[in-house]
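Partial complex: the chains shown occupy the same locations as in the complete assembly.
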Amino acid sequence: MKNFISVNDVASIDALVQKAIAYKAAPHKDKKLGADKRVGLLFLNPSMRTRLSTQIAAQNLGMESIVFNMDKDGWKLEFEDGAIMNGTSVEHIKDAAPIFGAYFDLLCIRTFPSLVNKQDDYNEVLVNQIIKYSGIPVISLESATLHPLQSFADVISITESFKEQRKPKIVLTWAPHIKPIPQCVANSFAQWINAWGHADFVITHPEGYELDTQFTEGAAIEHDQATALKDADFVYVKNWSSFTDYGKVLPDNEHWMLTTGHLKDTNNAKVMHCLPVRRNVELSDEVLDGPNSLVNLQAANRVWAAQTVLAEILTTQSN
Amino acid sequence: MKNFISVNDVASIDALVQKAIAYKAAPHKDKKLGADKRVGLLFLNPSMRTRLSTQIAAQNLGMESIVFNMDKDGWKLEFEDGAIMNGTSVEHIKDAAPIFGAYFDLLCIRTFPSLVNKQDDYNEVLVNQIIKYSGIPVISLESATLHPLQSFADVISITESFKEQRKPKIVLTWAPHIKPIPQCVANSFAQWINAWGHADFVITHPEGYELDTQFTEGAAIEHDQATALKDADFVYVKNWSSFTDYGKVLPDNEHWMLTTGHLKDTNNAKVMHCLPVRRNVELSDEVLDGPNSLVNLQAANRVWAAQTVLAEILTTQSN
């Protein structure tokens, strides 16, 4: 594995999941793999689980890690080619990225979409410039369109929670929020479940919230939430803003908040969410606090997802 | 020791002090105790001595530590049960705390009181929710009502500085400040000195600044500062806002600022303060810069206090 930006960087999802489960059983078994290697964790946006789990993963592999909050410890970066930098941006990514490349062996980076310039966001301009100018392996800690470490942790969690000899029915359902949220988690979950191939996969959302088909192709799209949820084994709850009317929040969908009532015709479905969650806006307390919630498992599995990806890249580097 | 929230978590103060003094003489003697253990340092409020001394203590024990500034690196937490989260809080402590529990072996946390809601503050709602939902040992780095690592360092400093065969007279004196300050340091110092039992202990403050009796019981309360300070061996200087008229600053007490003049009838008293100190508001330069100041010793002893508590909890865990 050279970079980890999307599921397309993964040769075998099943093999990767098994490697993660092995790390979960023995966190320190590869403590020497990262000796004298250094990973930079570069945040252009806030983060809790991602930040902590990636640091822990690096420690488990014996790597040194350095966290850098670009916006708070440093300054504003410029990403536009040819910019005359007489405004608020202090440094161009063309100058900053090679330094990360010189200082680190691997680079992890979190960026968010603008939710304004759809073309730049969906071209992943920021991450691609960092890959281009840093010259070292780059791991996405969530980019403009995808959140692959989250999706990997989600597939680990589903694998651990479903032991039957059939394909589970997995439903990704849109949920309300109070402000515009990126499409990343939904795009990425759709992309991974489709690529994984071991599920009947349905996506449900109000009209106007269609996701980019490059990620959803292979899933059934169903606008009636009740129909979609019927017989579900897993319900992944997530808000996202409109892809069509880019970055917008459409009115009158508060009834999409997932409650125990919505779950009554499911197959005793496990409920998933990437966190942080707006309680009693996206999901009700009773669901989150109930026995079928997998949210803590998903978050805990972020460590093993990150550790596996770091280990894959270290192994590739040393070969 | 399971948690470290107040002096009530301590079996023997004297034994703990001796253990700290032993670490001070040989900082790295337990370098293997913390191998493959990880402590999270979670700050909901600013900190200097506490932050640095706890990281150093963890390093001395060979533990990995990760600092997380919840407000700056992450986002605002919700603590109200059943909240409809359509405001500024991004994540509920019920969802965040279990993640800390999954990622860390121990959790250190700093919170401050609201100084508005007395009942919530004095019920220690935040720390108790973190203990309840994280499921791992929790060390207070200062909570709504107490600052036990500071008090522990204070008792170490007194023990080191007083070698006579009698009980020292210790006076806790209120001092002016420019804004409302928590009662934590005063509450906690009173609680520890009372529990320690090796002192004649007097608390002096203007009327209206009475502390909660659950902490002060056992100490003499004296409203005349000069009378209180007479023959003192140690004078602990500290501001706090009103407990009765909760969080308020009462007028016309600037003359309580401790100067060398106030110390003339003491027994050549050592002067203590937890820092940071407002010079020439709480205490005069001449006292702070004089030979009887223990403030640097107190701050230095924060390392050994933190190291001792971390070691106690690690030892309990491994038994």
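Should a chain be cited, it is by its letter among A and B, assigned in written order, with residues numbered from 1 in that chain.
The rule we apply is simple: a residue touches a chain if its C-beta (ideal position, glycine included) is under 8 Å from a C-beta of that chain, and two chains touch if they have at least 3 such contacts.
If you're wondering where the values come from, they're calculated on a predicted model, not measured in any experiment.
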Full complex stoichiometry in copies [only 2 chains shown in place]: 3
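Please note the rule applied: only the chains that are shown with their structure count from here on.
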Gap in Å, rounded to a whole number, between the CA centres of subunit B and subunit A: 39
Subunit A residues within the subunit B interface of the complex: 27-28, 43, 46-49, 51-53, 55-56, 59, 69, 72, 178, 275-281, 285, 288-289, 295-296, 299-300, 303
Residue ranges of subunit B touching subunit A (in the complex, touch as defined): 36, 38, 40, 64, 66, 68, 70, 72-75, 78, 82-86, 90-92, 94-96, 98-99, 102-103
